[in-house]
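Here the complex is missing one protein chain, while the rest keep their positions.
Here is chain A:
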Amino acid sequence: MTALATLTKTEAKLLLRDPAAVFFVIVFPPLLLLVLGAIPPFREPNPETGVRTIDLYVPILVAMAIAMFALSGLPNQLAGYRERGILRRMSTTPVSPAMMLTANLIVFVVTALGVTAVLLALGKLAFDVDLPRQLPGYALVYLLSLVSMLSIGLFIAAVVRTAKAAAAAGQVLFFPILFFAGLWLPRAAMPDTLRQISDYTPLGAGVQALTDTAAGGTPQLLHIVVMLAWIAVTGIAAARLFSWE
């Protein structure tokens, strides 16, 4: 088997052997969808907009699933590997430690896609939440959300020295990012000022773009630009600052 295939398989096994990661990354987002959907008022349409709260929560939980892994799992893993000299050890083999990063990203993307599929299917089957109507648009803004979270995660991995610091930084960023994504208060319910701030956060923009495309519309240019800007700034900083040692 090739090095990349073996690395990817190994990283996937290690993910599955970590109960906390399995719970928060894979189990928790669908579980939360079921819990929220079990609240009767969340299934009632808003008399003004006709939108149900549970409809709003599907894209929020999709964003949360991405953020869980990108902000805590990935930086923690990479910083830990660097701290323990694993990336350095790989540098003495014919395979570059960049391959380890690639393997992690593959595991991440596959997991995120899987959890997203589960969330969409569960929403449809359990609560009759419509599947995304504008699929190419949805796929595009999903990709942008994914890459913006990855860039931030890699930025964390680049600036911290230890796995502990990576976990702490991931947590500190996770809450404001998810707050503005609407996890505690969906964007539709936010006061105007809060929503305007949310427009400029990576997942605030991401969730709104996901919501717009899911409803069959086109995403706002502002949200696309905001995500691209986050990707450019954190991605370039991560690439500049990351070291294998």
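As a working rule, contacts are C-beta pairs under 8 Å (C-beta built on N, C-alpha and C of every residue); 3 or more make two chains touch, one makes a residue touch a chain; residues count from 1.
In this section, contacts and distances are computed from a predicted model.
> Could you tell me which of "TOBE domain-containing protein", "Transcription regulator PadR N-terminal domain-containing protein", "Glycerol acyltransferase" or "ABC transporter ATP-binding protein" is the UniProt name of the chain missing from the displayed complex?
"ABC transporter ATP-binding protein"
> Looking beyond the chains shown, say which of A:Gly85, A:Gly114, A:Pro176 or A:Gly216 touches the absent one.
A:Gly85
> Among A:Thr93, A:Thr162 or A:Gln196, choose the residue that contacts the chain missing from this document, as touch is defined above.
A:Thr93
> What residues on chain A make contact with the chain left out of this view?
Chain A touches the chain not shown through residues 1-3, 5-7, 10, 13-14, 17-18, 80-81, 84-86, 88-95.
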